[in-house]
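Take a look at the structure set out below.
Now for subunit A:
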Amino acid sequence: MGAVTALALLIPAIVAALVAIFGWRPFTAWLAPVSGLVIIGVGVVLAVHVLDVGPLAAFGGQLRVDALSALMIILIGAVATITTTYAVAYLRTELATGATTPKRARIYGVLVQLTIAAMLVVVTADNLGVVWVAVETTTVATVLLVGHRRDRNSVEASWKYLVLGSIGIATALMGTVLVYFVSRHSGGDPSNALNWSSLVERAPRLDPDALRVSIGLVVLGYGTKAGLAPVHSWLPDVYSQAPAPVAALMAGVVSAMSMYALLRFKVVADLALGAGFVRSLLVAAALFSLVAAASLMVTQRDYKRLLAYSSVEHMGLIALAAAIGSPLAMSAALLHMIGNGLAKSVAFSATGEILFLTGTTRIDGVRGLLRRQPFVGGVFALSLVALLGLPPFSLLASEVAIVRAGLSEGLGWVIAIAITVMLVIFTAVVVHALDMLTGGEVPPVSAPDVHITSLTGRAPFVVGLVAAAAIGVSIWPIERLLHAAALVVAR
Partner candidate 1 sequence: MTQTGFVQLLDLAAGVVLVTSFTALWLRRLSTVVRVVALQGVAVGLVALVIGIHSHETELVAISPIVVILRGIVLPGMINRAIRSGAEHREVESLINIPASLLAASGLTLLAYATTRAVVALSPSPQVQAIPIGIAVGLIGVLMVATRRKAVLQIIGVLMLDNGIALVTFLATSGVPLAVELGIAFDVLLAMFILQLLTTRIRTKFGGTDLDQLRELHD
Partner candidate 2 sequence: MSVSGIAVALLQVALTIAVAPVLVGLMRKIRARLEGRIGPPISQPWRDLRKLLGKQRLVSANTGWVFSLAPLVLIASAALVAAIVPFLSTRSALDQVGDLFAVVYLLLLGTVFLSLAGLDAGTAFGGMGASRAMTITAIAEPTVLVAIFALSVSSGSSNLGAIVSSTLANPSTAASPQSLLAFAALAVVTIAETGRLPVDNPSAHLELTMIHEAMILEYSGPDLALLELAAHLRLVVFLGLLANLFVPWGIATTVQPLHLLGAAAAVLVKITVLAAIIAVVEVFIAKLRLFRVPELLAASFVLAFLAVTVSFFLA
């Protein structure tokens, strides 16, 4: 089993090396989706193993895969497959229109694989310091990916992303170091003081006051990386300027990694400090995120930023579910992460196509999308339907579960505010989407009329939506895994 986890980590690294050596050629381009599928396979194998036998340690105790990690590996694999498959078509169009050079495409391929490798380390590492290093690596890799287009706006976006990201991640490091300090001074073997498994054992013996400061820093640090308000300001700029597949990858799963790390720390904090502290922080962050997202979506003019704020909203919802903390809320949070990952990656990839079609990211520059390009318009519409939490997609099930969990845990007023704000967001998104999808006169097309007709080009969109709908209709395939993962992080 250890070999299997090692395989999961090595595959993206090997693909990165191959792309580095041979450049972005047809056969190397298709390696990335294959590696995504292999990751899903590894995730499933590990999940089956973990559900039967229980968490497994590998690589000399450094790596530890439990139900939550297996679920996350599957999510990473799924989103990676979707985004890298679309990336093949995306880069082919960009190379065709001269928007990017083969050298930059090569760097792109390498960096995406490095990000995926780093994410796999995040979810499998047992040492929280290694988790931090892996999250930092994803930041560094994605900063360069955001700068892929090399125009004024993407430079500005990368600068803001790196500066704000560095401060956020440094805060998290400070928190991690203090947690390490507190756990070393609570007796027990100092060598694995920072390992999550040992931290959970010694949690009751940790000194509450000292731990509270460190957990506060950790929540703020990883909150910044996850895009929770009020430290979310980098997110809209980055998601709107990054190339569509990169934005899809980041919105789908990179922000989920920070939330994963946050959940790991929350387990320790809840055992040591009781649920109250982290719950209040997360509830505040969730409400901030929802209100900020709603306020900024109402009169939004850019559809990529609209989706970015939808990410802030969904991260807020996941934080709310985590704040509630009961097993039902936790499984809802994880299900929401998966649903959001799938729907968001399809949505952002669709914006890539819309950008090629209309040449503008402004909402009022796009009219009659369903008529002009039925496939892209349809996919974009369906992904928005999923993000709005309408049936048959899984986000509806998770949102209902969050509401029920919140009510049963006595957080009625928070749920009430959340629902009203989400109503505002619902109307805002519907209004903007209808402008784009229907609408009368069609502005002149400035960009060349290049759009994906090949089956492989369309496959990722369809697969992503079908997966989200399938989970929405019946969560049978991942139900046991989801439940086990929820128990890992639930109170």
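The candidates were selected such that all candidates are chains of the complex that A comes from, given by their letters.
A few points about this structure:
Basically, contacts are C-beta pairs under 8 Å (C-beta built on N, C-alpha and C of every residue); 3 or more make two chains touch, one makes a residue touch a chain; residues count from 1.
Remember, it's a predicted structure, so these values are computed and weren't measured experimentally.
Set subunit A beside the options 1 or 2, and in this complex the one it touches turns out to be 1. Subunit A contributes residues 62, 127, 129-130, 132-133, 136-137, 140, 143-144, 147, 150-153, 155-160, 162-163, 166-167, 170, 173-174, 177-178, 180-182, 184-185, 191, 193-194, 207, 209-210, 212-214, 236-237, 240-241, 296, 300-302, 305 to its touches with candidate 1 in the complex.
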